[in-house]
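Not every chain of the complex is shown here; the ones you see sit where they belong.
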């Protein structure tokens, strides 16, 4: 690289990193300082975390629970579907994939509105957490399907299955013995993506939630609007603590899945 | 059970779910858009109302700008990170991809911390550096959540380029700049289109960031929200949603057909 | 017992204390809910066929509209009769629970040395650039109330909104911040140094938060508005909701408002030390009521015009 | 007949006729190679026998008299070894080998015992617990074979099982494979496009071309008496001798060769190993290139026939580039064949 080109590249990389990192550090600090506007001089405290925990612990648990439920549902729906799509990579499969990927292209607000329009009157459903769950599954399902599908597409599934069949295994055995174990890296990467995205989902949840069912990001939006900066920051800090380890693991898992599909 | 039957069975959960919770609600949404006072004329009304059309244009404009900027930043950084090994590379990579799952509201908050009245910039240069609530703030917020997803797609694509292509160009006398121009960028084109499409779609639908920034700049998702909360104009909100969804999907679809590749999932 | 109240946010009007008292004294548990008035009404309309909420709290005009939309039902809690005429629906579809006076909620420390503004007109001066905030008049009731106040201040009335629109257009040049929801914390943090808001929020900051806060009664005059509540039509826990409404209008409930610098709807005397913390009555003379029914009728049209014209 | 194939044809949905109606009988214990150029339908035929592909209507597949034409693959009891081995990456070597036995629901102890046997047979003892990823290409090939062997299939099908290996290993494993198959008297069909491999391993070779069987016979018969130019070219690289045949005389550019018999209207072919440099030979030719190949030189010659002729020359010294040499070809090593209508 000419030195100039390299300098531009390094500068852009460092600037972008700073742009993404600095506010998160600010936020972490803000959540831990007694008074953000007086700065660190005012001392460090866990008081704000405690306040947030008291106010919003339930939303944290709700988000965790929702994300696990979402994972379960996307596994049940997504893994068999990804298997079919990987086995029959034709036009219909593409159309199907295109269709279930619509929630990535249609704004969450619109989807939520659509769900409310159709199911808003089913009261028990509408006020239960499963209603939010549906939104989360809609949004995360394509990630599970693609993640599993790309790993399956890379492992010559057809031949493996033919080998199993030639050894006497019927379709169900093949699925259990060959397909699922070999899709595991994709399933793992997909699972982490699903959990992470579900915990962070706001656009759909904002419209779907009821006051009893505030998820973590909805609580965050509340706190940004009406809580003091330190509390909002402390809340953000709790969000980071939950999401960052997941993200790190997710990146590790997708890198692994990607290595397999190369 | 025959293989055929088993495969069909495997599709049942997906089919049931996406029919019940995607296809039918979308149909209902479209129908709802025609149930207002204006009937199906609501779409004409949108096209004739400058506020809506201006917002649509503005939303597309901001999204396009963000897409271009995110592509430029992420491709530059991605090329550097993919082609160089140095200490701290993993850390930079993590920093640049971690915000992947930050909800829009958090991103808005990050921008306020940077460019708000109490933000970092205004603390360093008091009185001059408040940009969180301007178009610039919104732009930066969108850029914030676009960089990671574009970067991931672009880097995955760079890793797949055969390094011997670059070496071949160099043995033929190409300077590093020419290598980039003649070999890398053309190779990356499909990935750039795909990543751009993702960034564009996300920006088009972004709500949380605008919501948190509380700017006076209208983007379509905010308008939809306002329609919904302004005397519950559900038909208009639905119609605008349909338009936004359709516009975004169309652009994504075109990008996907153009790039020939599945638009990679950014997260 | 659980019930759902729409738009009972802890950081507004000291709902935090009210919700706590409801839990402790009336055994009614209600989750915090951070909507604004417009959102509340829309949500009620959207959920009309299958309501989620039991009671709702909003600005008076929103209450009037809610009654018009048929999303609320009649209920007259104990003490209903003591609420002055005009501040309640004769059938009990909505009734005031407290008043507020609209003015400027100022974080003096955040003004960077600029003087505390005294009039609406001051805010368009360059020295307040980027410092003024008001809630979206097309969505939040506070926003609408602010617009009415400004409109009246500059000679408009409920059939002529030109002065308000002109004012907001001028203000737009000063880069205002226009959130959709309660932004108490942002004023306290200094993020929004001057916010169109109610006296009670400002007093609360002034007496409870660190820093210097003022409530300014604009020199041009302003309006008083009641906040009202309703029992939602088809409320899933109607009885619990009624219990909550009863408590809010009870002496205990009204005292909680009073202690939070809200003027109670029932003629309950303010405790002396609380009364002393308000601006003098002479200031309050500039705050006048308006015809809330008319105000409600004009709301949608004004919202449309605001959205279309103010950029 | 152990395996009886009748009227097996295959047209793919797109319309490609991969296989024209084909008949074939294979005896118990026989090893048969399907040999032919890429795309000639070898894999298709094998997969139809396995049950992995359905033949066009009218086909008949019998195994020891039993009609298995429409039996699903998992019940045919055929063993299959795939080109890519298709070992289950999620299972150890032992688990891979035992999988077929597990599917037969044999008792655990018996499975273990039989896996032990096969593992010993294939000299895989040290690798039993290893994951597949920790094996070399040759070891994988043996595991694939062991896995197909273990359930004692009635018929073993192998689709280019050696083509993923490098040349040296391929030769070694080909010999081992031949030995194992014969030791166990297994009836096997072996697909390959490598003539050496087919000839080295099979009792009989089925040469295929464009979806048809061109000739069936022992390796020697195919080499010595090809029935068509295609087979002559494909087995042993026979070169056409472009010239005119009059009676038993073949007139070429560089001279005249004698044939064993009159062959008017036919085309003459010869193999490089049968072209001899011979000072008294009837043909004249120029040396174009000389390539040293260890055991011999490969010499390209022009001017003798219309096309360049190759000659495998043994001896310590080779003629020089550009030199004119004389060539002889023994009459019995000249193949005279009818040109096919459908040139392959």
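Letters A, B, C and D mark the chains in the order given here, with residues in each chain numbered from 1 onward.
Note that contacts are C-beta pairs under 8 Å (C-beta built on N, C-alpha and C of every residue); 3 or more make two chains touch, one makes a residue touch a chain.
Computed from a predicted model, the values in this text were never measured in an experiment.
Q: So how many copies of each protein chain are actually in this file?
A: Assembly composition recorded in this structure file: A x1, B x1, C x1, D x2.
Going forward, only the chains that are shown with their structure count from here on.
Q: Where the CA atoms of subunit A average out and where those of subunit C average out, how many Å apart are those spots?
A: 37
Q: Express in whole angstrom the distance between the two chain centres, defined as the mean CA positions of subunit C and subunit D.
A: Here the centre of subunit D sits 89 Å away from the centre of subunit C.
Q: Of all the residues in subunit B, which ones touch at least 2 other chains?
A: Residues 2-3, 112, 118, 211, 228, 234.
Q: Which residues does subunit D have that touch at least 2 chains other than itself?
A: Subunit D, residues with two or more chain partners: 72.
Q: So which chains actually touch one another? I want all the pairs, not just one.
A: Result for touching pairs of chains: A-B, A-C, A-D, B-C.
Q: Taking the complex as given, what residues does subunit B use to touch subunit C?
A: 49-51, 112, 116-118, 126-127, 130, 133-134, 211, 214-216, 226, 228-232, 234
Q: Please output the residues of subunit B touching subunit A within their complex, sorted ascending.
A: The contact residues of subunit B facing subunit A are 1-3, 5-7, 9-11, 13-14, 17-18, 21-26, 28-29, 32, 73-74, 76-77, 79-81, 92, 94-106, 108-114, 118, 120, 140, 143-144, 147-148, 156, 160, 175-177, 180, 198, 201, 204-208, 211-212, 220-221, 224-225, 228, 234, 237-238, 241-242, 244-245, 248-249, 252-253, 262-263, 265, 267.
Q: Can you list the subunit D residues touching subunit A in their complex?
A: 50, 52, 72-80, 82, 84, 86-91, 99-100, 103-104, 147-148, 151, 157
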